[in-house]
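One chain of protein is taken out of this complex; the other chains stay put.
Which chain is which? They are A, B and C, in the order written, and residues in each are numbered from 1.
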Amino acid sequence: MKIFALRALAGLAASTALFSAAWAYQESPMLAEMVKAGTLPPVEERLPAKPSVIEAAEVGQYGGTWNRAYKGPGDRWGPTKLLEERVVKWRSDKDGNLTLVPGYIESYAVNESSTEFTFTLLEGLKWSDGVPVTTDDVAFWYNDVFLNTDIIPTIDPTFAPGGKPMELEVVDARTFKIKFAQPYVYFLTILAKDSTGEPSLDRPSFLFPKHYLSQFNNHYAKPEELEAAAKKYGVEKWQDLWGSKGAATAWWSNPDLPVITAWKIETPAPGDVVTMVRNPYYWAVDQAGNQLPYIDRIEHRLFDQQDAFNLMIAQGQIDFQMRYANTNDFPFYMENAEKGGYHVIKWRDAQAWSLLPNLNSQDEFLNGFFGNADVRQALSLAVDRDTVNELGFAGLGEARSASPVTGSPYYNADLETHWAAYDPDAANALLDGAGFTEKDADGFRLRPDGKRITITVEGAEDNQAGILQVVADNYKDIGIELLPRIIDRTAWDDNRNNNTFDMQYYPFDRLSVVAADPRNMMGSDSYANQNFIWYSTKGASGVEPAPDAPIRQIWAAWDKASTAPTREAADAALNEMIAAFVNAGYVIGLVGETAVVGIVDNDVKNVPDGLINDDITRGEGLAVTQQIWIKE
Amino acid sequence: MTDTSRAESHFTASARTLMWRRFRKHRLAVVSLVFLVACYLAALFAPFLAPYPPDKIEKLQTFVPPQMVHIWDGGPAWPFVYELKRTRNAETARVTYEQTDKKIPVQFFVRGAEWSVFGLGTSDLHLFGIEAKKQKLNLLGTDSLGQDVFSRLLYGARVTLSAGLVGVAFAFVLGLTMGAISGYYGGRVDTAIQRLMEFIRSVPTIPLWMGLAAALPIEWDPLFVYVLITLILALISWTSLARVVRGRFLSLKSEDYVLAARLSGASQTRIITRHMLPAMTSYIIAAMTLAVPEMILGETALSFLGLGLRPPVVSWGVLLQDAQNLRSVALAPWLLTPGLAVVLVVLAFNFLGDGLRDAADPYGQ
Amino acid sequence: MLRIILTRCLWAIPTLIVVSFISFVIIQLPPGDYVTAYVAELRRGGEYLTDTQVELMRQDFGLRDPILWQYARWITKILLHGDFGQSFHYNAPVSSLIWDRLGLTLLLSTISLVFTWGIAIPIGVYSATRQYSVVDYVVTIFGFVGKGIPEFLLALILMWVGFSWLNMDVGGLMSPEFDTAPWSIAKALNVLEHVWIPIVVLATSGAAGLIRVMRANMLDELGKPYVETAYAQGFSERQVVWNYPVRVALNPFISTVGWALPALFSGDVITAVVLNLPTTGPLLLQALKMQDMYLAGGFILILSTFTVVGTLLSDILLAWSDPRVRLG
């Protein structure tokens, strides 16, 4: 197990490494020209008084265009994760250990009981149009957006622990406090992943550019103005200007929106090429005083089909990208690396490809079948994970359970191998012991009603058919008929939503900093969605689990963790929750920690290798894109 | 045969015989017919001809390239293959195979996996194979799961060459009936059918596929679902044939010999079945031969869109699904052999249809 | 004639209404709706919506209303305001989305159509006049291979050949460096370097079929007595063949040109997807997959209209070119 790497934050204050040296800052030639032309103030005036310092692996050169590919408007997360800003962000050290570092704030502090969080913005922080960022913008976010039910009808429970929404107290022009009614140890962890939630995670935490957005807000603008704005942006009603795809308020679709990110959108989707250009007011510098980012532009070319993307890679048209690079195609990428002038890096995926039995199945029999721990163990022991790894992942993963991955603060070697051995004999014995001894002529076990035990397993991608076929072969050996079906992704999601599936092949992810998002483990949108609904609605709807069901332990442990006043207590409870989840064996992990393949052009520098890839740590964002540069 | 008796046999030859004679002149069509019969026979006897079951996964024999069977070893020799040595490139994770000096003889009528003899019993006899511990005989190489492409090709032929036929046949029955009614009776019936056809042609097919594929219960056998969908789609695809049949009926109706039959008191049924339909059989056969390749191509295209047959069904479209990526084109081009099979069969069907059409041409000699 | 056209146009209206309704139903045949797809997409990105919000969104989009009502609302807007509605997925008007991609689609389809005809007709004629000659066999084999090879496979292989052997930049419409550049000769050349693959792919399958039909039609005509008469009267082969038989053999083509209309609009979906071309086809596919029903619906409505208009056009052309056919 890796060292528990997370800094104990509760009761501590932390602050950014700030650049205070008196020597001059450097800027990109692109901006220098604009300064010369008089269209932009000099760099000293654009940067905060004491800019943040982002330690570049190697001090780089300015300029260049970073070429990537994207899949259309549904794919804003690829571009977003490259540049999103939070008050605190995950950073990985060379050994892969994760720490939270402050973003656009000078410092933050947490009180003893973890109920009060104080943040101080950087002095002289500016929006991309040069307007200063102040706590006015924070108040605007809180009063006019977060609490504005016209824009956000219900408050995300994540920001209302115990049912009471967080409260804001503005201290001065740079300082504000967030208060909770109960201890919220994991608040910073959640901020690093979720920002401040709706209208979208792709917005910075606590900040909205009041000077620009008030024209789209019903607290400020008249109905007819709102209507005119809606018309201008081609949407039906003014609320559509907001929201996660808001035509006016999403950075992704509106080039006019002031941002604090290193780049801002220039040509939005649905263009064939989405381009982003550097933010002249970006507030961080490298260790040598160069204003970041190094790279001037990012261009995303549209593609639809994997091969179109692979061809771009082979032709050297991709500068750095991990998203959509396919582990299966690793040999292909390697074979063409020389021709394409790139090399391939490998990060570690914080997920385990798993079989997800539906514990809430509407099929009476399967419900009881999956509910039986012996059966789950048998189904887990019956899979030859090494073969799955070899055939499905070119041997680039490892056989393991669905449990925290290496590098996660919650990693546990025992849990990793829980029920992960290949032992068909033991599996058969377990099924016999569970009473499923009757078999038909083809050797398949029978249900009490005399029908064959048949499980339909659904995958959402064509290349999963082979893997499922291997598993089906394995299950045949223990007398269980597995019917692999590849279906459309929407239908696949839908079946989980509507509780109309037997079993799914599912990437069980978010296995790094589990605290930031434990919902999958608690059954949400996974093995027991109906139970989770029962839990989250406090019994108002959904299905109540059996009184002795292990899922109750999982929930209880999380309830304890989420309200613990100290980090130690919270983590202890969280580890308890994880153990309960893994030991129950609800999710049959097959292969995890698979290599996430990254394509890096040979001229692209400062791209770290071997990091963890997880939604919680914001995917490629963990590479600290501001300090990546392109050699001329 | 003397000249006169040859002439006599020409004079007394039936239309069918004459057609057959003209058909035989179309050499490519004859070759195609033979080839297609061979394909169907191969599909029928796939379990015997294929050395391995189609879904036998071999973890350590992925991406084996096609193996040469040698029959010359300094002199004529019993067919043999060389033993292969597998290595995995640690850097690129690519698996490669090297020929060693060791020869493994190919054997005929070997025992292997059991197969069912048309429901009468089982046999474990296979036409050929090799006896080796770590190796199989892969004439066309193996895929990413180490499955024998040659065996899969043979098994796939069973589905590809038959599953879509149900829909084609259905569409033909519909198209013929509707076209005949429309063309023979004319008037209001004709107008109504014409409008109906126009309407049906405007119904978009891709969304219909997607809708149907998603709406049918998932636990149903994918092959059954596919056949069902082709049947439903036949409800749409009959219109093109009906259009042609209608046109033919319209012009046939005014043929003098049809009128002559009517004036001699022949019933409608007799007129349609004895005079009008026979005049169209050659066309119908040709059209049918041409519809089969359309259907095969349709299956591969739908598989490409993720709408057609899906694994674990083994069909040529499914096999091509495996091959239709750059990785296969670049690193395992032998996975494209099902594509070659598709091209050949489509080619053969087209030649056959072409030959039939040329043969049916009343002006041709 | 004019009256007949008018009657047919009037007929087209009920046809379109029924087709549009059926399409609307078909789009919604798969379980779930756009909100399901959207929520799942958000969740993958790490955003969670509460059930209340999901419900609100459904009501907002009008997805809770009975389908007949949804259809009525949709079609009324189109008929009265020409408003095809809003794409959920793109959060933009459907018409502008389709319009954006239509230009290139029409351009590509038209070029390949012209290309196809330019190749197919002379070859078909030649092949027919030299039936069972070597050239005929070669053309026949080319034709059938072209017809037999699945388009996506051809596209993929051509891409690989272009990339791997010819060292060309393939895929997409142009190289990335020109993506954002203004139009110039270099950019135009670069585009030309890219479009040959789609044109070859589209023209191969198209031309193959056309050659066959042309050959068959020509053979039919050449066998007729009037051709022999013309020969007997001492006309040269060129005069005989290109005067009457070719024109007659072309009739079916001319009369089916209207059928190419919907194809022009949708482009070839599969080829466009494989070759990563920004045409309308992939947009439709995407819309259907995301259950973005107004985008898909608008798309299909336009396609159906093109089909109906195309059929009408075909019938008129047919009546025009062949007086034996009476419009029925």
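In this section, a contact is a pair of C-beta atoms (placed from the backbone, for glycine too) under 8 Å apart; a residue touches a chain by one contact, two chains touch by 3 or more.
Heads up, the rule we're going with is that contacts and distances are computed from a predicted model.
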item: Hidden subunit of the complex - UniProt protein name among "Protocatechuate 4,5-dioxygenase beta subunit", "ATP-binding cassette domain-containing protein", "Heme exporter protein D" or "Dihydroorotate dehydrogenase"; value: "ATP-binding cassette domain-containing protein"
item: Residue touching the undisplayed chain, where the options are B:25, B:88, B:195 or B:270; value: B:270
item: Absent-chain interface as seen on chain B, which is shown; value: 10-15, 18, 255-257, 259-268, 270, 275, 278-279, 362
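In the analysis below, only the chains that are shown with their structure count from here on.
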item: More contacts between chains, A-B or B-C; value: B-C
item: Whole-Å separation of chain centres (CA-atom averages), chain A against chain C; value: 40
item: Chain B and chain C: spacing of chain centres that average the CA atoms, whole Å; value: 26
item: CA centroid of chain A to CA centroid of chain B, Å; value: 47
item: Residues of chain C touching at least two other chains; value: 30-31, 156, 159, 285, 289
item: Sequence positions of chain B contacting 2 or more other chains; value: 210, 213-214, 324-326, 330
item: Interfacial residue positions of chain C with respect to chain A in the complex; value: 30-32, 36-37, 39-48, 50-53, 56, 86, 89-93, 96-97, 100, 156, 159, 163, 169-173, 175-176, 179-180, 273-276, 278, 282, 285-286, 289-291
item: Complex interface listing, chain A residues touching chain B; value: 306-307, 310-311, 314, 328-332, 334-336, 387, 390-391, 394-396, 454, 456, 458, 462, 465-466, 469-470, 472-473, 483-488, 491, 495, 501-502
item: Contacting residues of chain B [partner chain A, same complex]; value: 55, 57, 59, 62, 88-89, 91-94, 144-146, 210, 213-214, 218-219, 222, 306, 310-312, 321, 324-327, 330-331
